[in-house]
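Heads up, one of the protein chains got dropped from this complex, but the rest are sitting where they should.
Let's turn to chain A:
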Amino acid sequence: MSEIAIKVENLSKAYQLGDFGTGTISRDLERWWARLRGKEDPFLTIGEVNDRTVKGGSDIVWSLRDISMEINQGDAVGIIGRNGAGKSTLLKILSRITSPTHGNIKIRGRIASLLEVGTGFHPELTGRENIFLNGAILGMRKSEIQAQFDAIVDFSGVERYVDTPVKRYSSGMYVRLAFAVAAHLRSEILVIDEVLAVGDVEFQKKCLGKMGDVSKGEGRTVLFVSHNMSAISTLCNNAIVLDNGQLRFSGDVETAVKIYADDEPLNGDTAWEGNEGDEHIRLHKTWVVCKNEFNFFQTDSDLEIGVNFEVLKPVHGLIVGFTLYSEFGYELAYVQFDDRQSDSPELVTPGVYSKRFVIPGNTLAIGTYRIMFDLGIHMIKRIITAEGSLNFSLENVNGLGRRYQTARSRGRAGIFRPDWAVEK
């Protein structure tokens, strides 16, 4: 069994919500009086689960509650969870930026954390001066920075500007230099927040490569927070799922990603039921499902988009279809159920009908999509335009383009990530 690098025991963190100021002094005095008598803080006794959506009764909220876990040396652990689940708080406590309310963390080895790139960069100083300053802020000794100086400059690719004040750098150069310093930290444990969403594609590729080295090649322990499930599943061998400040799961990364993905709100509105329409056509149900065993929205699985409706009066020229929109509202495609027909339309008699459309796996790239249904009578009226619309987000866990984990290869630069043949 490999050695334990980080041991977290019953870790909890409480935050006070709302304003400070009026009432703070009187509360402080009350706290102090309680402590003097050896009692617990009177304002901490009311515990509450941190759920943003429910308004709490007290203004003390537990951002983390009773987290216990162990992380082995050499593990690369992903930390996943919704916004407000406690990921950042856990990272802040690990980084010693704030301290826990209860419980403790024991750490073996030197720990460095990277919650932001370029912390402490001073615009008036040159690139060279900032490398030293930033390195020292991140906990490196001057001699260590000196020894790696050339490697840092080389990695950043800004050799020509190393003696220019960083205020004259482009934002891309600035980030490159900042990340280069961080990438050369020599610590046994590295804590990384979602900092890779910066820089250009070429550089992101380099950073992800470097991070891969960090966890796999050098036997270092890495804790990595991200919303990007693809990056998590590539870089990490283990993961923990946080939910409302509590540890929901800790174990292998595939299971963790699935648990996270099963959370209903994450997948958006993937099904609708109701009764909308007019005296001709009523819309009853719409749905979108991903055809795999976990029902998890993945780029390599077929997507089924379904619609269930009722025709009340005989209709000539029935239109049933949908428009697929990108996250930013671009119309990507429009389809109708009878696209393959070219003869004149038949009369549709009253009754309940279902239509299923299938988008084959490996068509869409990761991202968020929206479906708007279109039901109506040709040349007469549109009956359904906004009702029953759906949202879904695709992740790439086993799909195409996972050799190089960069934005472009994951397909974020485009809408489609098709499995087109490559010939020699």
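In this text, a contact is a pair of C-beta atoms (placed from the backbone, for glycine too) under 8 Å apart; a residue touches a chain by one contact, two chains touch by 3 or more; residues count from 1.
Here is the rule we use: contacts and distances are computed from a predicted model.
Visitor: Between "Anti-sigma B factor RsbW", "Transport permease protein", "ATP synthase epsilon chain" or "Spore gernimation protein GerC", choose the name on the UniProt record of the chain that's been left out.
Guide: "Transport permease protein"
Visitor: With the missing chain put back, one of A:Ser113, A:Ser156 or A:Thr270 would touch it. Which one?
Guide: Touching the chain that is not displayed is residue A:Ser113.
Visitor: Among A:Lys92, A:Arg220, A:His284 or A:Arg417, which residue is in contact with the omitted chain in the full complex?
Guide: That would be A:Lys92, which touches the missing chain.
Visitor: For chain A, which residues reach the chain that was dropped from this view?
Guide: Touching the chain left out of view, chain A contributes residues 1, 3-4, 7, 9, 15-16, 20, 24-25, 28, 68-72, 75, 77, 92-111, 113, 115-116, 119-120, 122, 124-125, 129, 132-133, 136-139, 141-142, 165, 238, 240, 250-251.
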